[in-house]
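Let me begin by handing over the structure; questions about it come next.
Our next item is chain A:
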Amino acid sequence: MHALIQYIQSYLDSNQTPGGAGNIFWAIVYIMLVFIGLSVAVIAMNWLERKILAHMQVRLGPMRVGPHGLLQPIADAIKLLLKEDIIPAEADAAVFWIAPFIVVLAAFTVFVVVPFGPTHAITDMNIGILFMLGVSSLSVLGIVTAGWASNSHYPLIGALRSSAQMVSYEVAMGLAVISVIMMTSLNDQSTGTLSMIGIVQAQLAQGEWFIFKFFPLGLIGFGIFAIAMVAETNRAPFDLPEAESELTAGFHTEYSGFRWSLFFLAEYSAMIAVSSIAVTLWLGGWLRPFPNLLSAPTWDLVFSLFPGISFLLLAAMCFYNTARMPKHPLFRVQTMGLAGFGLVLGLLGLILFIPAVRIRVTDIFWFATKVAGFMYLYIWYRGTFPRYRFDQLMKVGWKVLLPTGLALLILTAVVGMRTELWAELQGVWRP
Partner candidate 1 sequence: MVQTLQGKYGSGIEPLTYLGQNYMVVDRSLIPEILQVLRNEEQFDYCVDITAVHYPKREKQFDVVWILYSFPRNERIRVKTQITDGATVPSSVPIWATANWLEREVFDMFGIKFGGHPDMKRILLPDGWKGHPLRKDYGILQQDNEWVQINLGIESGQ
Partner candidate 2 sequence: MILVEAIPVGANPPVATPFFFYLLATTMIIGGVLVITRKNAVHSAMALITTLLAQAALYLMLYAPFVAGVQIILYAGGIMVLFLFVIMLISIERAEKERQFNKQWLVGIVAAAALGGLFIAVYTTTTKGKALFPEGRMTYGETQNTQQIAALLFDRNAGQYMFAFEIASLLLLVAIIGAVVMAKKRI
């Protein structure tokens, strides 16, 4: 037993990612953890989106399955799994069958390099960000083939739209990312890096999040990325590929049941993936607020209390709502369920106060909080914006974001190299 604990501890206290340490077992554990965490996040996201959207739209959202509809996503998942998996007669069965797996594979593989903490990544690749962009771009293949294999007009048009959209917005996205990569190399401590962990460490070393770097250049880059990432994940207001009023459901019109749920899963994990990129690149990844300014150990302690506190707050919310539940025998099970859920959350919160847990979890907590902020934005957009028309979407991508991105690239280079440039220029003028 003691040996086991020591074994685990040696993993936990390692200063390398599992990939970096070359430990396959540990890597598999991490992969499982990321996979489970992601699935839970998608389920939670499903519930949250319906709930938040509902409250934005003066309605209640799911209320029946479980207290406040908490079990709704699970019920949905069961329903989807039990549904008949229809393959249209005229469809190209093999391609139709493979397409959702390509999308899911692409959406999940990117998480290999997402750094949840300085060592909390499956691996730290030298080409981390390149890998993420590359693999996430593979999901286009799945969408295109899904649309084509359905052998139907609406999916085909949806697939054409979405591939055109994703390919064009990848360009603007890439430009914004390159400006960040340039920023990583613009100081004494660090050379430039493509590694996700390296980028965050560069932000730590330079003492500011890249969103504030060379104000307003970092902010513009972030803005470009924030717009492009919504388009990249086919979400409102860029949800043309699945524009309900125009193309019924776009490329996955003909899909049902399990295979449809794979698209759903892929969409949400892709949302989380691009948000993680944004967080890593501009918002300091796992870094807590003010890691340099408030660097005293006391502050470390204060900030490491946040995870526990937030869980306790959630628990308190649960208990408050338990108290507000109708006092009717019919609601007894639901009330107890909600109280139980609050209890679990509270316990989790208490566990998070244990120092040994606390110090290891705080990075992940900050990362997840930032990503959650983006998730909220996604929902907010959906509740607020009408949908772009396709030509307007292309106009935004090619005529607004791309030139801005190019200008940003050049400006970042010029501002970053201003001392060297100045020296060079002086050399030219006064030889």
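Per the selection procedure, all candidates are chains of the complex that A comes from, given by their letters.
General remarks:
Criterion: a contact is a pair of C-beta atoms (placed from the backbone, for glycine too) under 8 Å apart; a residue touches a chain by one contact, two chains touch by 3 or more; residues count from 1.
Treat the numbers as computed from the prediction; the structure is a model and nothing was measured.
Of the numbered candidates 1 or 2, 2 is the chain that chain A touches in this complex. Those residues of chain A that touch candidate 2 in the complex are listed here as 19-24, 27, 92, 94-95, 98, 112, 122-123, 125-127, 130-131, 133-135, 137-138, 140-141, 144-145, 147-149, 156, 159-160, 163-164, 167, 170, 191-192, 194.
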